[in-house]
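All protein chains but one are shown in place.
In order of appearance the chains are A, B and C, and numbering begins at 1 in each one.
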Amino acid sequence: MSDSAKDLHSEYMVINMGPSHPVTHGTVKFLLTLEGETIIDMKVDIGFLHRGFEKMCENGTWEQVMPYTDRLNYVSPLINNVGYALAVEKLVGIDVPERCKYIRVIASELSRISDHYTNIAAGAMEVGGFTAFLYFVEARELVWDLIEMLCGARVTSNYVRIGGVKSDLPDGFKDKTRDVFKKCRKLWADVNKLLTKNRIFIDRVRNVGIMPPDEAIAWGFTGPCLRACGIPYDVRKFHPYLVYDQMDFEVPVGEKGDNFDRYLVRMEEINQSMRIVEQALEKIPSGPINVNMPEYRWQSKEDISTRIESLIFHFKTVTEGIKPPPGEIYSAVEGANGELGFYLVSDGSGKPYKCRVRPPCFPLTAAMPKMVKGGFIADIVPTFDMINMIGGECDR
Amino acid sequence: MEANITINKLKARFAESIVDAHSYRGDDTAIVKKEELLDIFIFLRDDKELLYNFMMDLTVVDYLGKEPRFEVVYHLYSLAYNRRVRIKTRVSESECSVDSIVSIWPSANWFEREAFDLYGIVFKGHPNLSRILLYDSFQGHPLRKDYPIKKRQPQIGPNNN
Amino acid sequence: MAANLIESIVKILFIFSVNIGFFSPILGWVERKQSALMQDRVGANRADVCGFTLIGLFHPIADAIKVLTKEDFIPEGADRLFHTIAPFISLTPAIITFAVIPFGGQYELFGHHVNLIIADLDVGILFVFAFASLASFGSVLAGWSSNNNWSFLGGLRASAQMLSYEVVMGLNIIGVIMVYGTLRLSQIGAMQADFFNWGIFLQPVGFVLFFTCAIAENKRAPFDVAEAESELVAGYFTEYSGMKFVMFWMGEFLEIVTIGALVTTMFFGAWHLPFVSDQMLLNYFRFAGPNGAASLAIVVNIITFFSKVIFFIWLQMTIRWTLPRFRYDQVMRLGWKMFLPIALINIFITGVVILAK
Partner (left out) sequence: MIDTLKRKGGCSSCGGVDDDSRLLGGSVILTKLEAINNWGRKYSFFQYPFVTACCGMEFMSVCGPKYDLDRFGAALPRFSPRQADLLMVVGTISHKQAPILVKVYNQMAEPKWVFAFGVCAVSGGFYDNYATVQGIDTLIPVDIYVPGCPPRPEMVIDGLIKLQQKVMESRWSDYPKGASPVSNDK
């Protein structure tokens, strides 16, 4: 700085970015201290979407938690469903049938694809690439068609049940998936052309929001953001759940841990997830989709109207809830943003005593100031997009 | 037994600090005294055979009616050995404070703020222990079992409890 | 004298109606439809009058009605005077610059000499620049007078960006001036009667730089850092509502037209069809008598000119919906560290070539 800058009266500009600001998606507030365009200091305020998830869970039965998990990471609700169901099953000690495992893998991966689409689309839109945004919204729409076919809902699916899934794969699902993936791959290629080699886009995201691997671990990064730093930690590989150990897929890793690496990791994960879905659809065995434990499983509608025991069990599970044995467990799945952990405490009653979610984007958001300090205002945009903070999950 | 290496090492090193340990459904759990929490965590993080470098989760469970009332639960993960452990420490209502572990894992910063916000546990030595999910004018700690679920404290607008 | 007056008034009315009456509303629609086309959408098409929708052409009218009846808001603590005049300052230059842009040749019509340009200034290009740089005051004043941090940042960005790119744009023009040896835009146009004399062949680098700088000057994507939606909410016009806010947009749209017209005039043969000079046109239309031939030639000139302008408008729209936004410092770096040296080298090479001839 020259002498004139010292002599002149100058002060930092303190500016409030959000919570109702286009980049903050309505659920986070940045308090910025700026020197010109450079960020001197940043405070992050979250909680604008705190909806009392845990309190609601503690006041409902174990089954009634399922719809609330949909709305944690509302971009990939099926993964949350699966994560919660697996956690309760671990608490009870259920092993679900093979076919159910495959269906859950398919559902999770479809959800992951749509999550990454949304994330990249939003990221592209916010750096000004509106066309790329709409291409991926269109691709996501196609994937949602599949999800709708599977469970009848587009966004909040409520598809997985403790000890199984709501319904079997519909007829023609495999063919439809093939069609959809064909179109999705084409749109993926379009977006790839629009962004990956676009000099302006690369300039915006490369070397921005860098997180070195050791610090990323210390800050609790997981998921694509950690893999972008070069650490191949993926729950699907490290603690294989369901049938991920029988699937052939790769875990893409980045080198630098900047926003461009995060973008590339997500782009590649879309492809890998498609591979998993295709493999799962090939290998899926026939058989039941629910465990044969009437005190835990959700009775099928057909049985309820034809069998008296089913009706009784249905009545009991709905009114009192299932009753897992007292104890506590922690179970993690690979969410779209990272490790999605459920810590459940049961006191033996029909309601969860404690249902804690380990939100993957919570520590990521906490590290925002670290990643953008010293950068420009404009750097907040891609960084915040690439950490993919989802209000429902971060604030719960 | 390989699975219990963490517990065994902890027991060998901090014999009198470990109140209890169990391994329910494969989850290794140690309940420790809160006085030696920081030393235990530094040991877990730095020991060559443990290397718990991830502080995955921090939460609190409110056992209303029991004494001590609260349990602070830490979930750690070791990338090098692909191992998880749960450390718990008990905190009474009258003296509900534990040492902050932000100096060991920066990721604990927000988790501790959240625990403070929702359960009112004070983390001693935390750089900025303030409310995070709720607003400053909020009275009480909503996830405590004695907080009524529908007790609203609006900042603006009608209070239709 | 009276004939001259009538001629001027007719020309002014023509350009005014084309710009304000046709281009500025229609461009809003074009932008919507163009983006819809690129994004696999349908775009606005529901506004109807008596059941006719005319592929959404009524939407600009609906927008205009709504905007005219929208509350005009001046924020607390704002400088009322400057807040009010800023949009006018922003809009006026875009309209005025069209005065010196020729949209046709010179003809004898009913014994009267018709020059298809409103004001044939001998410093035409300088006039354009003088007024174009006034537009930056509009953004700066808007940003400063709004008493809003985001507006302020937007205004700062706008002023820095527009000033920088004006420098480069001016240097690009020097190449053109050197080649044609005149500042008069009608003469530059006339000299491009020969296809291989078009500016694009004589100054290819100049064209690319000029076009890019012009988009940057207009603050359109990918250079829209001054109003960057995701960073600065709406930039310097965050605090504007209703008609004043739309005036910024109209200014932007009209500037798109002006840029198209300038590029056409300087680099793409102005009103000339390739390989067809005005004299040849008159010869083609000999069958209609001297006055008829001149009138037909004028029509052909105008159609040619505006077709080219429309092409460049389309090009700008396509660029806007394809590319992401630069970061502010990257815009400045591009201007000063890339374009400025290239423009200087371009002038140098042009000079060497002219000397060598």
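We adopt the following convention: a residue touches a chain if its C-beta (ideal position, glycine included) is under 8 Å from a C-beta of that chain, and two chains touch if they have at least 3 such contacts.
Everything numeric here is computed off the predicted structure, so don't read it as measured data.
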item: Omitted chain - touching chains that are shown; value: A, B, C
item: Touch criterion as defined above, residue of C:Ile95, C:Leu202, C:Val233 or C:Ile313 at the omitted chain; value: C:Val233
item: Options A:Val75, A:Ile94, A:Ile270 or A:Ile387, residue touching the unrepresented chain; value: A:Val75
item: Touch with the omitted chain, as defined above, among C:Ala44, C:Ile173 or C:Ile313; value: C:Ala44
item: In chain C, positions touching the absent partner; value: 32, 36, 39-47, 58-59, 61-67, 69-73, 75, 229, 233-234, 237-242, 245
item: Residue numbers in chain A that touch the chain omitted from display; value: 19-22, 25-27, 47-52, 55-56, 67-68, 70-71, 74-75, 118, 121-122, 134, 137-138, 140-141, 144, 154-156, 391-392, 395
item: Interface with the undisplayed chain - residues on chain B; value: 133-135, 142, 147-158, 160
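The rule we apply is simple: only the chains that are shown with their structure count from here on.
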item: Reaching chain B from chain A through chains that touch each other, fewest steps; value: 1
item: Farthest chain (mean CA position) relative to chain C; value: B
item: For chain A paired with chain B, centre-to-centre distance based on mean C-alpha positions, whole Å; value: 24
item: Inter-chain centre distance, chain B versus chain C - centres from mean C-alpha coordinates, in Å; value: 63
item: Rounded Å distance, chain A centre to chain C centre (Cα mean); value: 46
item: Where chain B touches two or more other chains, by residue; value: none
item: Residues of chain B defined as touching chain A within the complex; value: 24-25, 27, 29, 53-57, 59, 61-62, 73, 75, 79, 82, 84, 86, 105-107, 109-111, 114, 118, 131-135, 142-143, 145, 147, 149
item: Interface residues, chain C side, partner chain A - complex; value: 35, 38-41, 149-150, 153, 221-222, 224-225, 228-233, 321-330
item: Of all residues in chain A, those that touch chain B in their complex; value: 45-47, 50, 52, 54-56, 58-59, 90-91, 93, 215, 217-220, 222, 231, 233, 238-239, 327-330, 332, 339, 341, 343, 345, 353-354, 356, 358, 362-363, 365-367, 395-396
